[in-house]
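There's a structure below that I have some questions on.
For this view, one protein chain was removed and the others were kept in their places.
First chain written, first letter: the chains are A, B and C, and each begins at residue 1.
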Amino acid sequence: MQLILKDGVTEEERKDFRKKISALNLLSFSILDGKNYKITIPSCSEKEIELLDNKDLVEDIITISQSYKLASRSAKQSDTIVDVEGVKIGGEKSCIMAGPCAVESLEQVLSIAKDLSEAGVEIFRAGAFKPRSSPYSFQGLGRTGLEYLSKVKQQFGMKIVTEVINIETLNEVAEVADILQVGSRNMQNFDLLKAVGKTQKPILLKRGMSATVEDFLMSAEYILAQGNNQVILCERGIRTFETATRNTLDLNAVPLLKKMTHLPVIVDPSHGTGIRELVAPMAFAGIAAGAHGIMVEVHNNPDEALSDGMQSLTPDQFKAMYNTIKKIKSVLA
Amino acid sequence: MQLILKDGVTEEERKDFRKKISALNLLSFSILDGKNYKITIPSCSEKEIELLDNKDLVEDIITISQSYKLASRSAKQSDTIVDVEGVKIGGEKSCIMAGPCAVESLEQVLSIAKDLSEAGVEIFRAGAFKPRSSPYSFQGLGRTGLEYLSKVKQQFGMKIVTEVINIETLNEVAEVADILQVGSRNMQNFDLLKAVGKTQKPILLKRGMSATVEDFLMSAEYILAQGNNQVILCERGIRTFETATRNTLDLNAVPLLKKMTHLPVIVDPSHGTGIRELVAPMAFAGIAAGAHGIMVEVHNNPDEALSDGMQSLTPDQFKAMYNTIKKIKSVLA
Amino acid sequence: MQLILKDGVTEEERKDFRKKISALNLLSFSILDGKNYKITIPSCSEKEIELLDNKDLVEDIITISQSYKLASRSAKQSDTIVDVEGVKIGGEKSCIMAGPCAVESLEQVLSIAKDLSEAGVEIFRAGAFKPRSSPYSFQGLGRTGLEYLSKVKQQFGMKIVTEVINIETLNEVAEVADILQVGSRNMQNFDLLKAVGKTQKPILLKRGMSATVEDFLMSAEYILAQGNNQVILCERGIRTFETATRNTLDLNAVPLLKKMTHLPVIVDPSHGTGIRELVAPMAFAGIAAGAHGIMVEVHNNPDEALSDGMQSLTPDQFKAMYNTIKKIKSVLA
Partner (left out) sequence: MQLILKDGVTEEERKDFRKKISALNLLSFSILDGKNYKITIPSCSEKEIELLDNKDLVEDIITISQSYKLASRSAKQSDTIVDVEGVKIGGEKSCIMAGPCAVESLEQVLSIAKDLSEAGVEIFRAGAFKPRSSPYSFQGLGRTGLEYLSKVKQQFGMKIVTEVINIETLNEVAEVADILQVGSRNMQNFDLLKAVGKTQKPILLKRGMSATVEDFLMSAEYILAQGNNQVILCERGIRTFETATRNTLDLNAVPLLKKMTHLPVIVDPSHGTGIRELVAPMAFAGIAAGAHGIMVEVHNNPDEALSDGMQSLTPDQFKAMYNTIKKIKSVLA
């Protein structure tokens, strides 16, 4: 909860008011500055709000759920459906985004895109700029990669989702991308969030490895606060003590997010597991949990992939998976 | 396991060899480079090592000691189906275990059991002995609770699954229980594991809050090593940094366990989420991920429940959920 | 907070009262039964307690901090000093408990005890019964191990701390042990906690791998509630995503526990790090953080140790460490 005190409030009145808060024995509070005097109180009850709502002193009260005001269900009750030039994310149909981890060559992306397009996939995923933990790992083809993606677009009419890793290359990426992806490592790169918020492009925001669901929504809020409400949330696994899988896919977050926000929620079982054989079962689980779609890595030759080969499906494995996804979706209705 | 190929091995021979590994359908492998060509295969059986130990190609094999011999797929390839006097767990049909967190009164268990029995549930769950973090929390009705459970058995012919919390009361509990539950907090109570291993009862073993999948299988191994191979594994959420849900339900563990072990795997979405509205979606997700069944808390009056009311379904909510579970199961076949 | 309603309260009055609670919009509540009607409300403010304190209905209010009533600072302001036949834990002097992970032979324990005794160590640690994750690991020498420990006692006059793993062997262990250790895996084995609470022996309670500080104190409360207030708390590392060390030693817990409880707090840098070279620096850190003592693994031949050799110090390394510990303690006063 945030209390904003009126302009003319004296130092004396402020001190008295703070004593009142202290007397309520609230867990913690901190005083914020600015033009107005602001007081933030986490975990406050309606009763307490009532007690503190002194009209002579308090200009406004922002309740704590409003740390993600625009993203919350209370701000907008109906589901947001992101419209990518006719392809809808957030509606009745499961949305599938598929493709290789990274653009490796023109032949590679065209070959995979052909298979996926024939299978009915409308959104192609592949990274041109790759953020990598080690400076010595393959960092993506960059601009050349973007060119190859534009060929995929021309040749198969697929929509493109690809990652933007900094403000410098944002415009270049936005020329090719239909959906701008903000990766896990940049989920709290607030400058990048603001910058993509200023574009009119749909944004795919991936959950950070140690982000709570609340952190995740606050990062979405950064984008929404810039006037861009075309945000797709992507659960892709969190970091836990379990090392048998690359990450722990937190599917609890799917129905929880759907309760808390109007934004569409998709699941990435490739990064969420890191193990090829687990991808299909966890894609099924994601859809069954209520996800609006799946983002999945598909490679024509996974064993030779420059990155993430171990978690990539072959086109045939993908097709079998996609069939089952459609069946599960149909019985959930 | 790590295979190191000989220096002179040709590209052709390498490709052939990798096909052989793929054919064995091993969990995952990665190819490392360097002077020698190296292949890593986690969780590999002696049998597979033998098949891969090609002296013409392989210079050395480094085994990773397997700590769960009897529980492993390599020890027994076919799925174990636990037979609870005719009710099967681990086979084609999804197994549902439902009932209140705790036995509270005879009326309560009979009322809930009636509803569940009519809905087709064959296994009734409820705790008579409750392990609680605080010594001042309700600790269960004990022997009286067991008596009430035996009435459920007589009246509705349901099988009973209930928790055993120590060796002292094991015999008493085993007289009523058809399945003995070992709870999360006791997953590494090795003495209790040995004791239940000596009974001929099926055992439901719940994953510990901070147990890796490997720890989980080693605890199952303690039971199997006593000659009891009727063990059902239950994923019920792990402890992570996320506090918006009671636990983080780790559904990755479902397909992973099915790959690693022949034992049946079920999911508990009640403890796995702690939030009533998340229970059904996560039950669907569990089944879609491949679980052999669901353990779920159902209460005739959740708001009055002595424990875990917030995560309990009403009988009507349960019935709606069960219908969808059956539909999902049917399209997975 | 727990509200206990009066005996004669009618169903009608109860319902009205619950509506009142609902109206306060509190985060969650559950209703507990028993002879008295009980209502539990987590995270409640003083203000709300006031509103709910209806003398006509409410017999008693137990505030939530009382989930560990006896262990709390509010119950007892002065530090508890555990007295092990003259050796004090919790007072001015740092208490050192040292010895091998496991009793391996009479020669081994006598050799190590001789070195440690000469260095001024008064409490010898070594496990006779060893709880192990795998059923195929060395499980300790059992009774023979206890006999060897009694020789250490006779020969060097050292006090013995050794782990008790079940109720069956509690009496045997208690005959030799001056301090009964309850291990991490048994921190929530509530039956064992009650059983050791009934002895008059000092208890060393190790924190569970995924236990919060609050869980830890509630487990201590189980012992205290039996009338045994000679409890020593031991921080030994928690399970996190970091795999470079065996556990993450949570030294924050040391000053936090000292604020929350009157019980003495010691640190185990051997299990807390799992790496020999980190043991001394983290022992220093533990003492500097305010711990009342250190529990550390020392082996005369670490590379040949049957368990935990990698984290054991040699007697010479121990002596150097102990000297520095004393110096740090002296400048903290």
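Basically, a contact is a pair of C-beta atoms (placed from the backbone, for glycine too) under 8 Å apart; a residue touches a chain by one contact, two chains touch by 3 or more.
Bear in mind that the values here come from a model prediction, so they are computed numbers and not experimental data.
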Partners of the unshown chain among those that are drawn: A, B, C
Touch with the omitted chain, as defined above, among C:L249, C:L263 or C:M295: C:L249
Listed residues A:D83, A:D191 or A:D316, member touching the removed chain: A:D191
Residues of chain B (touch criterion as defined above) contacting the omitted chain: 2, 4, 32, 34, 36, 38, 59-60, 62-63, 65, 239-241, 243
Contacts of chain A with the absent chain, listed as residue ranges: 2, 28, 30-34, 62, 66-69, 131-137, 165-168, 185-186, 188-191, 208-210, 215, 218-219, 221-222, 225, 239
Touching residues on chain C - with respect to the absent chain: 210, 212-214, 238, 240-245, 248-256, 259, 272-273, 275-278, 281-282, 284-290, 303, 310, 324, 327-328, 330-332
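By our rule, only the chains that are shown with their structure count from here on.
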Whole-Å separation of chain centres (CA-atom averages), chain A against chain C: 41
CA centroid of chain B to CA centroid of chain C, Å: 30
Cα-centroid distance, chain A relative to chain B, in whole angstrom: 31
Touching two or more other chains - residue numbers and ranges from chain B: 210
